[in-house]
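Working notes, beginning with the structure itself.
One protein chain is absent from this view; the other protein chains keep their places.
Let's turn to subunit A:
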Amino acid sequence: MSDITQFRVLDFDCPTCASTVERALSNVDGVQHVKVHYATGRVEIEYDDSVADPDAFAQTIENQGYTPQPA
């Protein structure tokens, strides 16, 4: 089943940073759709909950050098 989760990243410092995180998240297993908004820092992830591990999302964002917060 498909599920949606959100994060908020307040420390994006450039629009490219947001699109890099978007790409990285879309490469995580089971992720169907990702939208990262630079302007508001909102991250929306639609994923297949039988495949994806939601904990991996926050980890991926951290790996890119940003701080995810629950939205």
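FYI, a contact is a pair of C-beta atoms (placed from the backbone, for glycine too) under 8 Å apart; a residue touches a chain by one contact, two chains touch by 3 or more; residues count from 1.
The rule is simple: contacts and distances are computed from a predicted model.
**Student:** Can you match the unshown chain of the complex to its UniProt protein name from these: "Signal recognition particle 54 kDa protein", "N-methylhydantoinase B 2", "Cobalamin import ATP-binding protein BtuD" or "Cd2+/Zn2+-exporting ATPase"?
**Tutor:** For the chain missing from the view, the UniProt record says "Cd2+/Zn2+-exporting ATPase".
**Student:** Please output the residues of subunit A touching the missing chain, sorted low to high.
**Tutor:** Per the touch rule, subunit A residues meeting the hidden chain are 8, 10-17, 19-20, 23-24, 27, 37-42, 63-65.
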